[in-house]
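Yeah, one chain of the complex is gone here, protein chain that is, but the others are all in their spots.
So, chain A:
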Amino acid sequence: MDEKLPIVNFGGLSFNLANDISGLLACLIVIGLVLYLSRKPSLRPGKRQNVLEWLIDFVHGIVKQSMPGEEGRKFYGFAFVLFMFIFMANQLGLILEINVGDYNFVKSPTSDPVVTMTLAALVLLMSHYFGIKKWGFGTYLKNYTRPIALLTPINILEEFTNFLTLSLRLYGNIYAGEILLKLIAQFMGSFGVVSFIPGALLEMVWQAFSVFIGSIQAYVFVTLSMVYMSKKLEQE
């Protein structure tokens, strides 16, 4: 809420250390988790491999919803990494919140619009890249006039709204969740024991719900990413 941002300027770029550290942490957790789950894969899966295969199948299912055929195959890995990262990033702020002095160093990286916009930009730039690669630049531009030329401005506008809705939906959900967590924490400390016990209960309920929201938002983000990707790969 009132925390100052630990901002460092370096080479003309400004770095918010809270984002960077928690992003790195989320990356490390994802890498550690999947490496732990994928040791010695075999045709007869063990417990760990089963978990990983379930996750992979789940993400494959998301991709298949919008790209059922062979075409979606090259996005399986990307969708998997994206899903795991956003999921971990969403949950990170619920389990970990590190403040040093007034500065906040670890939180959900997805509660910052810069991060979600980076991810959305990555996805949408990839969709444009694959669109041009498949159709060639001319056809790619002509696709904006489909189904009729009248819709061209709306089609162009849609590219920006896609970007904004994709990033801000994720940001808004996670940011609101964290704000409410902090508010409930403040409430817990406001009247001693009288507010601590109901506050703790409320906090637990809200944390559980935030886990749910975080999972749903990761699912929604990957689903929409794949929808935008498939839109660029097919002609109406």
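Heads up, the rule we're going with is that contacts are C-beta pairs under 8 Å (C-beta built on N, C-alpha and C of every residue); 3 or more make two chains touch, one makes a residue touch a chain; residues count from 1.
By definition in this document, contacts and distances are computed from a predicted model.
Engineer: Given the choices "ATP-binding cassette domain-containing protein", "ATP synthase subunit b", "Carbohydrate ABC transporter permease" or "SpoVR family protein", state the protein name listed in UniProt for the chain not shown.
Structural biologist: Per the UniProt record, that chain is "ATP synthase subunit b".
Engineer: Going by the contact rule already stated, which one of A:122, A:149 or A:216 would touch the omitted chain in the full complex?
Structural biologist: Checking the options A:122, A:149 or A:216, the one contacting the hidden chain is A:122.
Engineer: If you put the missing chain back, which residues of chain A would it touch?
Structural biologist: Per the touch rule, chain A residues meeting the hidden chain are 5, 7-8, 10, 13-16, 19-20, 23-24, 27, 30-31, 34-35, 37-38, 41-43, 45, 49, 52-53, 56-57, 76-78, 80-81, 84-85, 109, 112-115, 117-119, 121-122, 168.
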